[in-house]
Structure formats: structure tokens, C-alpha cells
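Omission of a single protein chain aside, the complex is shown with its protein chains in their original locations.
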Amino acid sequence: MAAILVYSDHEKLAPELLTAARLLAGGKGTGIKAVAINNAALAQDLAGRGAETCLINDAAILAADTAAVASALCQAAEKLDAAIVLLSSDRRGKELAGRLAQKLGAGSLADVSGLKAEDGKVQCTRNTLGGATVAVQQIETDKAVIALAARSFEAAPQQAGGKVSELAVAATAPSVRLIETRSKASEAVDLQAAEVLVIVGQGVGKEDFPVAEKIAKILGGEIACSKPVATDKKWLPEDRIIGLSGKKCKPQLALIFGVSGQVQFTVGIRDASTVVAVNNDENAFMLQMADYAMVADAKEVLEELNRALG
Amino acid sequence: MEFTLSKEQLLIQKMASDFCEKSLAPLAEQIDRDNQIPAEIIAGLGELDLFGLPFKEEYGGAEAGYDCYVLAMEQLGKVSSGPAITISVNCLGLGAIDKFGTPEQKAKYMPKACRGEHLASFAFTEPGTGSDPKQITTRAVKEGDHYVINGTKRFISNADYLGPMVVFATDDESGKPTAFIVEKFCAGYSISEPWHKIGYRGGNLLDVYFKDVKVPAENVLGKVGGGFPVLTYGIAFGKVGISSVALGGILAAFEAAAKYAKEKTHRGEPIAKFQAIQLRIADLAMKYEACRWLTYRLGCLANDAKDPMLFAKEAALTKTFVCDNYVEAARIAVDVHGSYGLMNDYLVTRLYRDAILGPQVEGVADMQKMIVAGVVLNS
Partner (left out) sequence: MNIVVAMKQIPDLQQIRMRNRQPSLDGVPYALGLIDKNALEAGLQLKEQSGGKVILVSVGNEEVEETMKEALAAGADEAYLVLDDDLADLESSQTAVALAELIKKIDDVGVVIFGEGSGDNYSGQVGPRVAEILGLPQVGCASHIEVNGATARVTRSLENADEILEAELPMVVTVLGDINEPRIPSVTQILKAGKKPKQIFAGSDLEIGLAGRAVSTISNLAPENARKRVAVGSVDELISVLRAEGFVGR
């Protein structure tokens, strides 16, 4: 049977793909191959997690050159006889998925949060209709390219049996030139790693943010927001957005203040273990999506909570 | 009979509401407080072709028809009545020029006002005149190739902007009211401070003084001594605008009341759970729907108003019904808010002040009912 290939240039996401590949293979002897490009450390890491890892070393293949990476992975998939390619559904991975799938003649899906093999086909779970629904979609082609949402699977644990071997591919002419890379100034918060999220919406004011932040700190978490708070009001940087066009998180606790709860938002915390929502509109959809729902002025609750916890 | 909007109508409605949401809503309170419309709002409305929406492209308009005009004005009126009423008066003045003007007059005075670079005015009312044209005291005396106008006009909108003003004066030849196009801020033209009025703030009313204002004879609008049809036509079409602005106010009152009812809690329950509030919300919904379709219909009628008297009747009944209902709707919305409805921190106080103005302006309600009764009983 054809193999499963996993690739992500993201050190935290690549080990998650490995777990997904193993679940999909189901111990049926399907080979799993990890690929790393110009990143020996990542290749070693994946090998340390038991993966047969192919390292492509070719300075001509820039990570930023989607066409070149797609070409390298296409060749790798052919050489390794892989029919299924798993990628990470971060911005880089989603962009790569379409190009690679087109090259391979594969069906593709991104933002996939669950996988299962069914009669030789792969079925993927993902949100559609702007997050209003969860669909199970089946890839009908013999080949499949699937980009998996971050934290949908645990990172593969350390285990023996892996090794790194080099794989040579024919480089293609570069399609883009990288002029400059600028790190983003914001303190690079990893919302998806936070166990507790204090999330504020338009029902609170900018003046309430220090209090919300303090509560987040007391509970050992991070502050996040709904989209309009960052894009329209610009009260928080955009990397704090939860929802369809922001981050999808699975915290232990989401404490949500003054968010009305449109699906484009709730899709981002649907997988939280416990959801607490405070809203002054008893009809706010957010309250229905909560384990604990409080109809009250979000600003006042923030203040009181801060006094009680602080 | 189809009660659906075309794609173009929907897009024009959406365009106006997008502009409101993005640019006008953030300034609505400021406009009400300062009684002044920021220049960037006038410019923004101009860029969207909202000042000359119903008029021919040839004269700088968008040629969208009064049906689309009504839809756009409702959205503006919902968010901020001052700019909306400014457009309404501009279209009232331009409407008269469009209907009675010569091609030269239209080409000279319409394009800039359709773009919002100039704003038109319509000056009939005087300190001692109600709605009776025979009572006007402003005089126009012919001297060679021009007229000399003297007199005072009261409560005139857009008088503090450059642009054409349709002025009614009794001319010495016919002894009857004649309409003239006067260029505002010409020699002899002066204005008072704006009146400190209760609502529709930003859409200012001023007194205008004419002291030996020289107007070329070619600026007579319509016929010498023919001011009356210009007046009735202009006033009737002005009602399309004011009805739409009031309709927007009703929608704002309705939405504000429904929102508050769902959010405000009493003994742990939102007040929307109480029947007394539910009945008021239902009243608001009924008023809005009734006024909405009556106003939309008036917009459609205005596109093809063949009989001026019949149209005047439809305009009078629509304006009166919608403005009266706005007063009631604003009052109901205040009631839903309880004591908070008396605080200027809540939108409904502004709506209440706006609403109360409606029945008094552009033809007081009783006068409108006389027009309606006159047409009904004489036909």
C-alpha cells in the first residue's frame, strides 16, 4: 500500500502530523515518511519520534517559494510512493496544499481537525459555512493532500526506530526572490498553547482590558478577543483574534466577556473544555454555547472578579 | 404588485448603510451636540452621489429615481438626521430648478449642487408668513435687465452654504409671487446665526436678509407671477425627503427599543419578558412597516407624478402619517427605556427631539390634512 508523507516546516506542528499519520495508517503496515527541507534539526527531531525521515538539502529550495517547495514534495511523494500527504494548516501549509495537490492530481482540504480511513478513502472533519457547520468530507481521488489544523492531534512522543536519510530532488528555477524577512514585533503570543483564555468582545471597553489581562494572568492564561476588537477597534493586535479568521484554540478554560457569539467566533473555541460566558444580552448566542452562562454587565463582572481573585 | 427590491435598489440601500456605519455613525452624537456637519461628511456624501440622486446625469445627478432616493435617505435618517435633512432640502431646491428651470439655469446651478460642492436652498417662509403665499412681503422690483429683491426669509435650510437659493418674492409687475434663483452670498445677501432648534441638528435653519439684491431677469424660475406652482411642486417633492428621514428615525427607535428590551434586566429577567414591553415592541414594528411601505410607495409615485395635485395629496398624507408616527414611535422607545430614556446618554432622547420637529416642518400637519381633504372631497 502506498505510503503517507508528512511535511511541515513548523517545528511544533510537524510532530502532530506524525501522530495523525499513524492514526490514519492504523497499524496496517502503511509506511509513514516524514520530510524535512533544509532543516536537519527538525529531521532529527522527527526521527527521534520514530519517523523514517527524509532530509532534502538544497539551498535552492526556499521555504518562501511555494512553487519550489511543492515541486520538491511532489518529487518526494513520487519517489517514496506516497498517496497521502499531510501538511500543517498554518498559513504556509494551507498555501502549499493547493499547489502541491494540483501537481499531484490530488483532492485537497485544509483546516482539517479530524481524519479517518474509510474503504480506502480518507474522510476529513472540518468546519464549513463560515463555521456554522461541521462537515465530513471524503477525498475521492487516489491521492490526497490534507492540511491539519494546529493542535488537532498530540505531538508524536519520542520513540525508537526512526532515522534520517537524505533525499535528492531536482531543483526547479526559483519562482520568487526573498528580499527580506521581518519578525513580527508583537510578543509572539501562542494562544493555542494557553490553557486559559480570557476573551473580550465588543461588550467591554478598552478601559477594561488591563483588568481582563490581570485576570488572565492570575488564572495563568492569555487575553484574546473577537475579530472586531482587533480589526475594527484596533484595541488588541490581530494575533489575539479567536475565530474563523483568527486562531482556533482548545484551552481548558475559556472565559468570555461581552462576545455575542456569531459562529465565526465560536468556531474558534468550540473545542475548549470549559466555556464560561458573560453577556448582558440574555439572547446572545454565546450564552447558549457556554457551560456556565451569566447574564450580567461584562464590565462589572470583570471588576468584581478582579477584586475577588486579586 | 411586488414588494421586493431590485439588486440595484438593494445595493444603493446597502451603500448608504455602509457609509453610515463607517463614517456617519461615529460622528452622529458630535453633529447633534455641535449643531454642525463636519466638512468630510458633506464631501463623503457627495462622492457617493447622494446629493443629486434623483436628477438627470446631464445635470450632474445620478438618475437613480426617487425610489432609490427614499431607500438611501432612510438609512441616513436612521443614523443622523442633520446630514439627511441637508440632502433633502438640497433636492427640494434642485427639484424646483429641474422642473421649472431653463436648460441654461439647470446647467448653471445643478451640477455643483448635485456633487455637494454647493447646496441648494428653498426660501418661502417669512417672519410674518405661515403657509399662505399671498402674505409674503419680500418684493422684487424690475430695473432694466434685472430685479432688485428686498425682504427677510425665516427658517431657511442650507442658507449658510454657497449655491442656488429658490426665493419667492412678489414682483411689482404681476403683483403675484414669483420664484427667483439667487446665488447665495451675492452682494446684499446676509444670514443670521443658526436657530438653536430642538432636533435635526446640523441641518441648520437660518434667517436670510435680502438688501437690494440684484438678480438678472434670466434668473426668474418659471413664469413671472408663476411662483405658486413652483412652490406647491417643490414642497410636495420635499416631503419625499422628510418622510424618508422620519422613516429612518422610526427604524432607529424600533431597533433601539428592541435592543434595550433584550439587554435591560429587571429582577433578573430581561424586560423583554414582560408583556407591557412586548406590546410596545409590537407597536413599533407595526408603525415601522406601515410607514415604510407608504414612504417607498411615495418614492415610486414621485418618479412619475403626472398630476401635481394628486401627487401633492399623496405626499401630504405620507409625510403627515410618517412624521406623526415617528413622534409616537420615539415616545414608545423612550417609554421602553424608562427613566434611562430621559438621559442624553441614550440615543432615544435624540430621536425624541428629532421626531417632535417632523409634524411642524415642510408644511405643518394640519395644513397637510387640509390638502388631503381638499383633493378627496373635490374629486
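We call the chains A and B, going by the order they appear; numbering starts again at 1 in every chain.
The criterion applied here is as follows: a contact is a pair of C-beta atoms (placed from the backbone, for glycine too) under 8 Å apart; a residue touches a chain by one contact, two chains touch by 3 or more.
None of these values were measured; they are calculated from a predicted model.
In the complete complex, the hidden chain is touched by one of A:Thr141, A:Gln202 or A:Asn283, namely A:Thr141.
Considering A:Ala14, A:Val196 or A:Leu236, the position touching the chain not shown turns out to be A:Val196 (whole complex).
By the touch rule set out above, chain A reaches the unshown chain at residues 64, 66-67, 70, 90-92, 94-99, 101-103, 106-111, 123, 126-130, 132-141, 175-184, 188, 196, 219, 231, 238-239, 244-245, 252-253, 262-264, 270, 274-276, 278, 287-295, 301, 304-305, 308-309.
For chain B, the residues in touch with the chain missing from this view are 7-8, 11-12, 15, 18-19, 22, 47-50, 53, 57, 62-64, 68, 72, 268.
Assume only the chains that are shown with their structure count from here on.
Residue ranges of chain B in contact with chain A, taken from their complex: 262-263, 265, 268-270. If you check the complex, the residues on chain A that touch chain B are 280-283, 295.
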